[in-house]
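The other protein chains are all here in position, but one chain of the complex has been omitted.
Up next is subunit A:
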Amino acid sequence: MGLTSAPQRAVRLPLRNRGVFPGDVLQAVDAFDSVLLGPGVFREGRELVATRAGILRWDEAHHRLWVENDQKRYIPALHDHVIGVVSDKNAEEYRLDIGAPATAVLPLLAFDGASKRNRPQLHVGSLVYCRVVVAHRDMEPEVSCKAPPGVGAAKDWVTRESVFGKLQAGHVFDCPAIVCRGLMDAQGPLLDALADVGAFELAVGVNGRVWVDAEQERMVVLVQNAILQSQGWPLAEHTRLVKTLQQSFS
């Protein structure tokens, strides 16, 4: 479960960063000390098998193995950070549309420091940034706004400094999941180039939604269009893309 890891032996993954097809055997389970199966990977006996076509990715730091492709439907996976829209609320839980086949459950008290008397009030249509805590193919997904274990001192929800929680104002847009994953890596020059133009706040959900807020509406639109158009461009071109867009919007 822990997000921080003890050193483990290097895993040999011949298909890493290469294209795989459904049914391809990726590796034996025994080859891993610990592995978290992400989307597109399925355990069959002692082997891990791809269930969809795409590129095999392996995140050494978090022991995550998944197959990346341009699938539009989001399939929840454990520890994913997602953006949901409240579609219903009742006495015990909120229902969230996270773009998955089923709505996700967000318990009313799944916020750091929330009690029965003192908890955030969400309404139908509210945006929530949360993480997936239950992802099973035969169950409804469950999400939580509590900080994951091992993060250290979790911020109370009233401070408004917690990572997860209600997203105030701003704008949300749909974005290919593959672009979202690229943004999560935060290595690319795109966000840096945008930050040079102006200040903005960003939350990326791997379920294919991105939330942006900035003082100026123009900046929000610039960020959205830069992110959407960056797909398919080499990283080296991203700075130029932002410059071009900035000129066309001013």
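Simple rule for what comes next: a contact is a pair of C-beta atoms (placed from the backbone, for glycine too) under 8 Å apart; a residue touches a chain by one contact, two chains touch by 3 or more; residues count from 1.
As a convention for this text, contacts and distances are computed from a predicted model.
Q: There's a gap in the complex where one chain should be. From "Alkylglycerone-phosphate synthase", "Proteasome subunit beta", "Exoribonuclease phosphorolytic domain-containing protein" or "Ras-related protein Rab-30", what does UniProt name that chain?
A: "Exoribonuclease phosphorolytic domain-containing protein"
Q: With the missing chain put back, one of A:Leu65, A:Cys175 or A:Val204 would touch it. Which one?
A: A:Cys175
Q: Which residue from A:Asn69, A:Gln224 or A:Thr239 sits in contact with the chain not drawn here?
A: Within the whole complex, the residue contacting the unshown chain is A:Gln224.
Q: Footprint of the hidden chain on subunit A, which residues?
A: Looking at subunit A, the ones touching the missing chain are residues 72-74, 85, 87, 97, 99, 123, 125-127, 167-177, 207-209, 211, 216-218, 220-221, 224-225, 245, 248-249.
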